[in-house]
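Below you'll find the structure, written out as structure tokens, and then a few comments.
One chain of protein is taken out of this complex; the other chains stay put.
By letter and in written order, the chains are A and B; residue numbering begins at 1 in each of them.
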Amino acid sequence: MSWEKKTVFLERRAYRQRRFADGARMLPLFGAALFFIPLLWSLADDKVTLTSYVMSFVFVAWVGLIIISAFVSSKLPKDMPDAASPKDE
Amino acid sequence: MATLNVLIIVSLLYVVLLFTVAFAADRAALHGRGAWLRSPWVYTLSLSIYCTAWTFYGAVGYAARSGLEYLTIYLGPTLVMIGWWWMLRKMVRIGRSQRITSIADLISSRYGKSNLLAVFVTLLAVIGTTPYIALQLQSVTLSFAAFAEADPDAGVLNSPYTALWVALGLALFTILFGTRNLDANERHHGVVMAIALEAVVKLFALLAVGVFVVWGLAGGIDETFARIDASEIARWDVPGSRWVGLTLLSAAAFLCLPRMFQVLVVENEDESHLRTASWAFPAYLMLMSLFVVPIAAIGLDLMPKGSNPDLFVLTLPLQEGREGLAILSFLGGFSSATSMVIVAAIALSTMLSNHVVMPIWLRMTGNMAVMSGDVRQVALLARRLSIAGVVLLGYVYLQLSSGGAALAAIGLVSFAGVAQLLPAMLGGIFWRGATRSGAMTGLLVGFAIWLYALFLPSFGASVIISQDVMDHGPAGIGWLRPRALFGAEGMDPLVHAVMWSMVLNTFSFILVSVLTFPKPLERLQGAQFVNVFQHSATTGSWTGGLAQSEDLLLMSQRILGPTEAQAFFTNAAAHQGLSGYLPEPSPDFLQQLERELSGSVGGATAHAMISQIVGGATVSVQDLMAVADETAQIMEYSSQLETKSQELARTARQLRVANKKLTQISDQKDTFLSQISHELRTPMTSIRAFSEILRDSDGISEADTSRYSSIIHDEAVRLTRLLDDLLDLSVLENGQVVLNTEKGSLSALLERSISAAGGEKGTLDIRNIQPEKDIVVTTDLDRLAQVFINLITNARKYCDAKEPVLTITSSRNGGDVVIDFIDNGSGIPADMHAVVFEKFSRISHSRVGGAGLGLAICSEIMTRLGGHVGVVPAQEGTAFRVTLPDSATTSGAKTIA
Partner (left out) sequence: MTKRVLLIEDEPNIIEAVSFILTRDGWDVKTHSNGHDAIDAVHNRTPDLIILDVMLPGRSGFEILQDIRADQTLADMPVLMLTARGQEKDREMAQRYGASRYMTKPFSNAELLANVRELIAP
């Protein structure tokens, strides 16, 4: 009931929340891409990739993902059902 | 050094602490206290059982051997957690709304509550988890041994039975706190609390060792990096396939491992905890893996060659003389191992008990619903035996394999095994087209490939699969080589097996699902699962008994009535030892209440209503179907009743109408009879009186005699005419008249009637106006003439003009022949127009001959001839109109009266 009210009076808020939900869905893909970047480095034969280097990168990326996830999760609506889920047949 | 003794004491104290915490948490939960139990942090920490002794010890060993590859085990779950909004949230929502107790329950429930699937999944889980349990036991043993090595006074505790003791102790703890009572929601608060504590301990321990290594041993971050670059694992040469493959594998395992499912879904108190865990748990994972590489590198550097890198976390501090740290580290490792075993044992025993033991037992006892107390006892016993069995099975595996492969390898094989559940589970949650057959097929295919390509070969060469088969494939078929299926050569064996098993699993799952048709229950469950967000709001967390009891009381009052409901509740509360009228919603009470309510609303409805309040869950499909059944029966019965009562009402109405008609007719008859009586008696009176006068009196003059005789005669004639009219009318009314239909000229008929009615005699001037073309009528001419004669006679009798004139006009109007009889008298008053055709009605009260039946007879005749006679309104004089249809359809002889 109050959720319907939001769509009438605070349309922007609902829109925002939807976008956050979309972002939340994209986040793991983004994270995976991030973690798989080191593979690109090993493609270059000439340079030797150092464990320490990769380690630093991965952990920094990791912390970044955690922070982003915390932020996005706090913005996600409390009770909104998965309204826009075209996957659900 | 009495390090070992200290170790033992500390360990025992720690164990006591764990027991205490578990006990306290259970007590608090039982009494509804303890909001801290439901903190999202407890939930997050409980997820840490993903980090087992494999993490604590094995990660370092893994890193020492293969560099950064160990990270993939944690990257996968990280990705799953930050993607909680679309995947985990749905799983948790489904789990709560469908009251899922295990992953086997989830899969079997989704595919039409198929117990076969449940059994298969349980078996898969047990096979996959047993090595892992063995791994934990081994790690505890090894860690003990590490201390024993460092302590020359060791002796007694460095025995092969250490593992057994640990196993027994674990089994005891799990049985104690995992099977106290059968919580319908399968929540074990004590265990979860203990796990959370262990999570803190192991994180703290690992961080402590890490800090020690980086700042204590290496001398700072830069130095640590330098050491790493100088060590054997300096190069980043993890194969791309393994980096990606293992990340995905660990992600899959995170979802499918029974113990993870237990803490993620089953033990989840509140869906919003996921929100916190989505970033807090990856943070935990990150911290746990932060110092692994430094420890590995430094360990490789400082420890003697050939020492087990798996134990660096212990051996490094020991070697450096930091016993306190070593003991802390040991506790960390101990925590990791034990928490995994406990939760895994609970998860597996739930599955074994629910899906294997109980069905068999119920079938053996002939499905007789023995008192539920019995069933509970058996279920509890089954649980406990399963726990003990699972733990001891792990021990047995440990002894049989005698620590063969390195710890890490076993872990990954186990991961690959449980990952086979992923297609069926994901498909079931997101795809309504997934069917049971598809799931079954996928599982079988995946399991078979996993077995063939990974599990069996892992026992070592020629243990189960001969080397010949390994090299050349069974019966020499190169394409079926376990490590090179379908020509995929040169792949890492793990990745190879995972790839083929998952691909073929998914493919066959989809194919068979598309080709097969699901049963109704499957489809319903499919809709429930896939559309769970539409069906359920976030189910509120269990807020404690009394609130629900109050709701139950409100509902019961509505059904049972206030006094009865309150009495029932008060009694129940008294039984529970509580004062007041609100008992705790214990299973016993709920059952009694259900029985009480089903007396009024039916069993299925009562059950559904109670589950709504207590479970906060949506009603199960079977409940719905049962309720629908009952409702349909009730509806049918009430519709039958309604039809009956409608029929009754209709019959009553018809009876009333008939009664009214009969009363009317009876009244009419009475009136008619008295009228006839009057009409007959009046002339008779004159006749009798005068004939008596003539008989009895003498001295009557001749004139008088003659006069009186005339009167007698006239009255007799009048009487006769009356009787004739009555008979005629009766015949006409009864439809017994026989009509002779002939063709005839209307004008000729009118002339005949005029002359029969006295012609030009008397004062009445009759004018007969005819149309040019003579009208031919086809009807009973005599009867028509009768009507004309009557009307003319009436005019003669009743026209009161000074010079009476009667005008007869004939014409054609549409399909009718119209003859008007209009005189110039004073006419008939408007209110008498309808009445004038009634029997015995007379406008004036003068008796100028006639009994008053004339017009009634005319009316009847015209009706029989298919025409009509009526008064023409708004005329100065009396005006009658006779209407005759052209092709006169004379209503036949025997018409309905």
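Note that contacts are C-beta pairs under 8 Å (C-beta built on N, C-alpha and C of every residue); 3 or more make two chains touch, one makes a residue touch a chain.
Everything numeric here is computed off the predicted structure, so don't read it as measured data.
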For the chain that was dropped from the view, give me its touching partners among the shown chains. B
Any idea which of B:489, B:667, B:692 or B:724 touches the chain not displayed? B:692
Which is it among B:116, B:400 or B:684 that touches the chain not included here? B:684
For the full complex, which residue in B:105, B:522, B:715 or B:780 touches the chain that was left out? B:715
Touch as defined at the start, partner being the missing chain; which of B:674, B:709 or B:740 qualifies? B:674
Touch residues of chain B, complete complex, unshown partner: 674, 677-682, 684-690, 692-693, 696-697, 711, 715, 845, 847
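Heads up, the rule we're going with is that only the chains that are shown with their structure count from here on.
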Touching residues of chain A toward chain B in the complex: what are they? 21, 24-25, 27-28, 31-32, 35-36, 38-39, 41-42, 48-55, 58-59, 62-63, 65-70, 73-74, 76, 78-79, 81-83, 85, 87-89
Mind pulling up the chain B residues that touch chain A in the complex? 67-68, 71, 75, 78-86, 89-90, 225, 228-229, 233-238, 240, 243-244, 247, 272, 275-276, 278-279, 282-283, 286, 290, 293, 430-433, 530-531, 533-534, 537-538
